[in-house]
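Every protein chain of the complex appears in place save one, which is left out.
Moving on to chain A:
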Amino acid sequence: AADEALFLLLHNEMVAGLYRAAEQGEGENGRCTTKLESMGFRVGQGLIERFTKDTARFKDELDIMKFICKDFWTTVFKKQIDNLRTNHQGIYVLQDNKFRLLTQMSVGKQYLEHAPKYLAFTCGLIRGGLSNLGIKSIVTAEVSSMPACK
């Protein structure tokens, strides 16, 4: 649990630091999200590398998505994804009702606009993990009411 606290603080400081630098003219805001997403991508790849050395090969795409929702999510966020939906045509929606990176933030509507900054890294994380499992993807996130997100 102590390392979870450390990771949370590092993540939040990274978000704050990048946006701070952007404000001081060292790049536009849009790039911050891209940077966070690429960092997440690298980490996702690295995690999967270390992860799946022992696990058996997956049967299909759905199997991989279940792995992401259960094992992967638990390793990273100490809980599973609460809800997985799919149209069986390549689109999956993962719902986390108490997303760890948002639970520390206040629930008020005024913080909603900042929430996406805290999701960029995680989107990259998923995309990186899937990439190392042989799946190319586009990962986006939305927050309608904190701390839940899809």
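Simple rule for what comes next: a contact is a pair of C-beta atoms (placed from the backbone, for glycine too) under 8 Å apart; a residue touches a chain by one contact, two chains touch by 3 or more; residues count from 1.
Please note the rule applied: contacts and distances are computed from a predicted model.
Asks: Refer to UniProt and select, among "Phosphatidylinositol glycan anchor biosynthesis, class T", "Trafficking protein particle complex subunit 3-like protein", "U3 small nucleolar RNA-associated protein 14" or "Histone acetyltransferase KAT5", the name of the complex member that is left out.
Replies: UniProt lists the chain that is not shown as "Trafficking protein particle complex subunit 3-like protein".
Asks: Using the touch rule from the top, list residues of chain A that touch the missing partner.
Replies: With respect to the unshown chain, the touching residues of chain A are 1-3, 5-7, 9-11, 13-14, 16-17, 21, 26-27, 35, 38-40, 42-43, 46-47, 50, 75-76, 121.
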